[in-house]
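Just one protein chain is left out here, and the rest sit where they should.
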Amino acid sequence: MTLTEIKAYLEQFFQDIEILGEVSVQIERVGKIEGAKKGDLTFVSNPKYEKFVSATQASVVLVPKKLELNFELNDRAFIKVDDPYIAFVFLLEKMSPPREMIPLGVHSTAVISESVVMGENVSIGANVYIGNNCEVGDGTVIGPGTVILDGVKVGKNCKLYPNVTIYDGCRLGDRIIIHSGTSIGADGFGFAPKPDGSYRKIPQIGIVVIEDEVELGANLCIDRATLGETVVRRGAKIDNLVQVAHNCVIGSNTVIASQAGVSGSTKIGNNCMVAGQVGFVGHIEIADGVNVGAKAGVSKSFLEKGQTIRGAPAQAIREQMKQEALLRKLPEMMQRIQALEAELKALKS
Amino acid sequence: MTLTEIKAYLEQFFQDIEILGEVSVQIERVGKIEGAKKGDLTFVSNPKYEKFVSATQASVVLVPKKLELNFELNDRAFIKVDDPYIAFVFLLEKMSPPREMIPLGVHSTAVISESVVMGENVSIGANVYIGNNCEVGDGTVIGPGTVILDGVKVGKNCKLYPNVTIYDGCRLGDRIIIHSGTSIGADGFGFAPKPDGSYRKIPQIGIVVIEDEVELGANLCIDRATLGETVVRRGAKIDNLVQVAHNCVIGSNTVIASQAGVSGSTKIGNNCMVAGQVGFVGHIEIADGVNVGAKAGVSKSFLEKGQTIRGAPAQAIREQMKQEALLRKLPEMMQRIQALEAELKALKS
Partner (left out) sequence: MTLTEIKAYLEQFFQDIEILGEVSVQIERVGKIEGAKKGDLTFVSNPKYEKFVSATQASVVLVPKKLELNFELNDRAFIKVDDPYIAFVFLLEKMSPPREMIPLGVHSTAVISESVVMGENVSIGANVYIGNNCEVGDGTVIGPGTVILDGVKVGKNCKLYPNVTIYDGCRLGDRIIIHSGTSIGADGFGFAPKPDGSYRKIPQIGIVVIEDEVELGANLCIDRATLGETVVRRGAKIDNLVQVAHNCVIGSNTVIASQAGVSGSTKIGNNCMVAGQVGFVGHIEIADGVNVGAKAGVSKSFLEKGQTIRGAPAQAIREQMKQEALLRKLPEMMQRIQALEAELKALKS
């Protein structure tokens, strides 16, 4: 790939790209700046790696606009761009050969009901099971060992990795990615107590709906609704080992990090950021754009948009930081109490 | 279904059911009160939905006994019952067509050892593996991709969803439900340190025993005992992504919510309620009927029956709330110290 091609490609996404140094370089590979060689394209985004820039043998380096190139450029090119990391990612995507999970076509060992409506250019792996009355859209890839029970609709250009399970009746949109071992549509956790202390299972007859462009990590669980739908809205990204309980709604473009858990019927708004190991109680609502700190325990609704909350129980960050600051002042408070006691004693005697 | 049939059915479970309004209605569907139409049976349990009651077009509404029907009943019937939600659930179960995971019978792609003792009316999905010397009881359904290693006994009328793994030698009772991706009987996490800092694996030669009527969620883990048995007692319900370590005992009718973890050899009593993301250290004992708040860190035994504990480290709720209250008083304490200092200074001068 030539520098001219790279520039043209990046200009689809970035404005005001500036090129310095040798323009005739050819790019053959991409890689990290440590150990980069001639023919490599690399980047520097984190200031602590800037020291590598002058010494690198990479042929092209994506650098932040504000970086001063006060050294010999030699036969290298430097591309100044707003966000070198994202620029690198775009190029990485363009230059990497596409990873094919499995060969195109339906593997002979896949067990597919005759009633399945199959799109074009679909790839179905070995030992896949697809039940009655399912639909699989054009260009979708389903990894070995994945199981899709009756009446599921999977949209176009989805990628389901191996050993995923989709329970009956769930609906998946287009361009969805689901990683290995994930469970979509298992029964919600609902039991009615009986007088003898045992429980009667509450039937879970709803479904799960996953909208377009959602990515779901590995070994996570999204339970079907008791009635109606558990919904993950367009563009949401959910990491490994997350729990989304029955009847939840996860908003559009909301990001949930690993091992967080959302209890039943809780609604999380659009464009939220939920850090790892956060827990939400059931039946609450979180406004759009809320940012939840790692390990927070969210025990009530937060309806103000765009706020940051943390702690367990979670509070607005200002309250929570005040409390943390006072906790750090406990030794000082104790000393001041002791000083007061001593002074008072002296005063009295 | 006629109102007479509904009443007769509910009277198996509830006393003093009262019917008001039009008794000739016919029920065709069940649904939520928002958007219910003629022919629907619905319910109101949560007071905030009571406003929907007068306006609903549903033909039958299950309502709490204390709800006053001070509006036109029109051609609708109202059934007063102690717990409309549970009544609704019973009716839902009766009126919903049973969901069949897979067709009856053994799929031709299932790999089943000749030595397996198979009950009647068993359904085995595609690509299931059942090892030597296993038993599968009457009416049990095993989903596609599930793997059962040697010497496992599965009782009657169990439902194992897809991609479950049961390790060798484990024993499952009757009417057990296990959701997709769950792991039963993996090796307990036991390692003996060697002088060079590395570890020697401690053999895990025990098993897991799951008693009748247990329901286990998706992607959870119950490890086999080092020696003897890890046990989940009759009627316990365990949610997705929970960890139950080697040699634990989970009591009868105990409910454990998602992402909780129980460390090795800990015994949890009967009829306990454990909320989400709780952690228990190993080798402790929890009495019957104990209620553990979300995210608690239980670091010692709690032997008083029926108590509620919370916090990390977990304490009896009274202690824990006192401490939380004092934390909220920290700003006030600081102000009172400052006031004392000022007064003392004034007094001295």
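By letter and in written order, the chains are A and B; residue numbering begins at 1 in each of them.
One rule holds in what follows: contacts are C-beta pairs under 8 Å (C-beta built on N, C-alpha and C of every residue); 3 or more make two chains touch, one makes a residue touch a chain.
The structure presented is a predicted model; accordingly, all values stated were derived computationally and were not measured.
Chemist: Looking at A:56, A:123, A:219 or A:263, which residue reaches the missing chain?
Modeler: Selected residue, touching the omitted chain: A:219.
Chemist: Out of A:8, A:23 or A:330, which residue would touch the omitted chain in the full complex?
Modeler: Of these options, the touching residue for the absent chain is A:330.
Chemist: For the full complex, which residue in B:95, B:281 or B:316 touches the chain that was left out?
Modeler: Considering all chains, including the one not shown, the answer is B:281.
Chemist: Could you list which residues of chain B touch the chain missing from the display?
Modeler: That gives, for chain B, the contact residues 109, 111, 127, 129, 131, 145, 147, 149-150, 163, 165, 167-168, 181-183, 186-187, 189, 191-192, 197-203, 205, 219-221, 223, 227-228, 241, 243, 245, 259, 261, 263, 277, 279, 281, 297, 299, 312, 322-323, 326-327, 329, 333, 336-337, 340, 343-344, 347.
Chemist: For chain A, which residues reach the chain that was dropped from this view?
Modeler: Counting over the whole complex, chain A touches the hidden chain at residues 30-32, 83, 85-86, 89-90, 92-93, 96, 99-102, 107, 109, 125-127, 143-145, 161-163, 177, 179-181, 213, 215, 217-219, 235, 237, 239-241, 253, 255, 257-259, 270-271, 276-277, 294-295, 327, 330-331, 333-334, 337, 340-341, 344, 347-348.
What we mean here is this: only the chains that are shown with their structure count from here on.
Chemist: How many angstrom lie between the centres of chain A and chain B, each centre taken as the mean Cα position?
Modeler: Centre separation, chain A to chain B: 27 Å.
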